[in-house]
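Quick one: the structure is below, questions incoming.
In this view, the complex is presented without one of its protein chains, the others remaining in place.
As written, the chains take the letters A, B and C, and residue 1 is the first residue of each chain.
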Amino acid sequence: MNLSNHIPILIIAIPLLAAFLVPLIGRINKKATGILTTLALSVSLIFTIALAVKILTVGPQVYVFGATSPSLTLPSGLKFPIRIMLQIDAMSIFMGLITAVISFFGAIYSLSFIKKYDGVDKYYSLLLLLTVGMFGMEFTGDIFNFFVFLEIASIASVALISFRGVDYGEPAEAGFKYMMVSSISALMVLFAVGIFYGQYDLLNFAAIASMIKYSQLDKIALGLLIPVLAMKAGAVPMHMWTPDAYSEAPAPITMILVAASQASLYALFRIVFSLYNISLNALTVGWIIIIFGLLSMFIGVTMAIVQKDIKRLMAYHAVSQTGYMLLGVGVGLAVLANPVALQKYGITAMEGGIFHIMNHAMYKGLLFLTAGALFFRTGTRDLNKMGGLAHYMKYTTIFFIIGAAAIAGLPPFNGFASKLLIYESVYRFNPLLSIIAMVVSILTLASFVKVFHSAFLGPKLPQFKEVKEVPRSMVFAMAVLSCIIIFFGLFPDLIVKNLVHPAVMSLIEQLQYTGTVLGGM
Amino acid sequence: MLGLLETGSGFWSAIIWIVLVLVIGSIVIYIRNKGEDSYKKNTEQDKPFISGNPEESKESSHLSANHIYWGFTEALKGYYNPLVKMHTGNINDYSSWIIMLTVIILIVIGVSG
Amino acid sequence: MKEMSRIVKTVTNFVYGFIIIFGFYIIAHGHLTPGGGFQGGAVVGSAFALLLVSYGSLNSNKFLKKDIFSLFENFGLTLFIVLGFSGLGITFFYNFLANSGSWFGDAAVIGINPGDMNTGGVIPLMNIAVGLEVLSAFGVILLTMARGAEFTKKKENS
Partner (left out) sequence: MIGNLPYIAVAIFIGLGIYTLMFKKNLIKIAIGVCLIENGVNLFLITLGYKKGAIAPIYTQAPSGQAMVLPTPQALTLTSIVIGIATTALILSVAMMIYKHYGTLDTDQVRRLRG
């Protein structure tokens, strides 16, 4: 048995096994559950890194379930890709790395954060299932399997959002709203799957992509898939669930939910680029995505300025930052049919958008963790009630400054690098878009100045006399994320050249995606 | 060079930026350290000037989040009032937005061909 | 929930065993006929629902134990994923028992056949694992919801 061949499935299967073992272990020892979770996710993280090295040096990987060949030869000699498979190229592994890193640090942060609640074993089990769902959405090469993993991720995240719902009403309300929108979206995805199956008798991404004609039915499927996946990513005007869900979930879960919404974003890009690619009307669909991006950026940030709840404010920023990714990739899509413009600025715009996904996961994760640290010690999320916390929580203050500077796009942090790529390339597409993006960046800085002032600055308040620094595991998780942010900020070229550029190229070149499956048949 | 990111129309290097910030910052600090002759420490000059009113206690002088950017939101009332009203928090509206957007996108994709 | 009349309870006593047997029949024949782990588990779960409704949630707590259900649920899930792992010699979920002559290892007849139970490799085993998981998951869901309903009703009355 050669282990290295099985790495793609082990990344998914080990957290899955751990998710089922955690409640069993929890009967014997409650403390062991957290350690088992962390262990499983660390194995997953190591395997993801190993797989990333393999993919970036050797090429895309295909892993078939239950048989050696992805296709079945009928007695008539016809070959058919019927098996469920994982298909992992540079873009998938890029998202996989984000998922692995974020869920690992989410688990570490949870070790102390979640201690005081009941049902810790169920919490860890659901966290692992959420991770499995995200990995599955990113790695799968089968469109129905994608739907299954989407539902696994959304069911697990709903249960985690309403985790505190036994004691408070608001988390249950947020969970209900998220469940409603995500089940609508999942059913629309299923309908689109039905349309594809009815037309092509196929469920394999690559096989559908090689046959797609952009017929009337394909247009309907695209029209169903774009809005629901954009909704799951939190695009305006379907973003209303985002602040509710993000603010009520426990802080480490909020961080993982950001990565989960990005998995939907990945699915949107995968469908538009790898499934349809040049066959669709690139300008129209590109502009649809650009308009989603613009609305998300502007409405997200202006709504954030008036918020009083710290996590709600950050959630609106998550909406706003998603707009940057949609803008960057949308510009790339709009010029997809025009090779000259694509070479000149389209690829750079997409690099900016894709790089921003990773940066956003890191700094928004860090910011949510600092908000969680404040909640952990003060017991409130209301900015009006906070003040002077920098006196008591020095490390958290430093991490918050790093995160806020990164999200506002201040040099030399990582947010600046990806935003610069977006500004400069989008300016050559349409100057107005670039100017709006810069204004949004300034407003982002303004609203984080507000948070910093009202939560951390000011005199020592009498009600927070007992407040002290958060436990060590929480500080550790925040410190490592800060180090990643600073590293990305100092050496953005390493990431762009080695991870982002291959990811963009694997999106643009459809043949590379379909060839890995159909070439081996 | 390590850390040099090509952006299509130029480049960005955090390391060069940090070096520049250090150089310019040290010049600024040097100029600032030359100082103002008339300034004297531990005199009346150190105290805040509030037109002779008595100074408030530190605890009550903290500006809470509600008051920050009050002018900004007040000036943009026409923009904010409908926008905040739009976020009703009603689950029916959430699903209505999704359905409406789906219909609009279906029409746009269908018409554009 | 209050317990229901004597008629309902008598009929339940008479019928619930048959429902559970039928559910296990569906689980065991999952690889031959329509059905399988989930469907059979759901049938068994409906027997639990019948017990719960007719005896009331307080009484049925005596013979439906949430703790045991949740243990069986995790056991079924773990069994399923371990079966998936044990195919790793070739690929994940590989049917290593099929046509091997051991458990469920007889070769299946392609085309119309009388239906031999001893075929299918790991598929019947997975059906059993899933069936175990589903029936106990239904039990857990029903008991938890019944308890929650009890709580809400108390709050309403007070």
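FYI, contacts are C-beta pairs under 8 Å (C-beta built on N, C-alpha and C of every residue); 3 or more make two chains touch, one makes a residue touch a chain.
Bear in mind that the values here come from a model prediction, so they are computed numbers and not experimental data.
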Exercise. Which of these touches the unseen chain: A:L24, A:L127, A:I155 or A:I299?
Worked result: A:I155
Seminar exercise, completed: The listed residue (A:F191, A:F375 or A:Y395) that touches the chain absent from the view is A:F191
Exercise. Which listed residue (B:T73, B:S95 or B:S112) would be found touching the missing chain in the intact complex?
Worked result: B:S95
Exercise. So which bits of chain B touch the chain we can't see?
Worked result: 84, 87-92, 95-96, 99
For this session: With the missing chain put back, which residues of chain C would touch it? List them for me.
Result: 32-34, 38, 42, 111-115, 141, 144-145, 148-149, 151-152, 155
Seminar exercise, completed: Per the touch rule stated above, chain A touches the missing chain via residues 144, 147-148, 151, 155, 158-159, 162, 165-166, 168-170, 172-177, 179-180, 183-184, 186-187, 190-191, 193-194, 197-198, 203, 243-244, 247-248, 306-307
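The definition used in the following text is that only the chains that are shown with their structure count from here on.
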Problem set entry | Centre-of-Cα separation between chain C and chain A, whole angstrom | 35
For this session: Indicate the whole-number Å distance between the mean C-alpha point of chain A and the mean C-alpha point of chain B.
Result: 25
Exercise. Among the residues of chain B, which ones contact at least 2 other chains?
Worked result: none
Exercise. Can you list the chain A residues in contact with two or more other chains?
Worked result: none
Exercise. Hey, which residues of chain B end up touching chain A in the complex?
Worked result: 2-10, 12, 14-15, 17-18, 58-59, 61-66, 68-69, 72-73, 76, 79-80, 83-84, 86-87, 89, 91, 93-95, 97-98, 101-102, 105-106, 108-110, 112-113
Problem set entry | Footprint of chain A on chain C - complex, ascending | 70-71, 74-75, 77-78, 81-82, 84-85, 87-95
For this session: Name, in rising order, each residue of chain A that touches chain B in their complex.
Result: 176-177, 180-181, 184-185, 188, 216, 219-220, 222-224, 226-228, 231, 237-238, 240-241, 244, 281, 284-285, 288, 299, 302-303, 305-306, 308, 344-345, 348, 383-388, 411-412, 416-417, 420-421, 424-425, 427-428, 446, 450-451, 453-454, 458-462, 489-494, 496
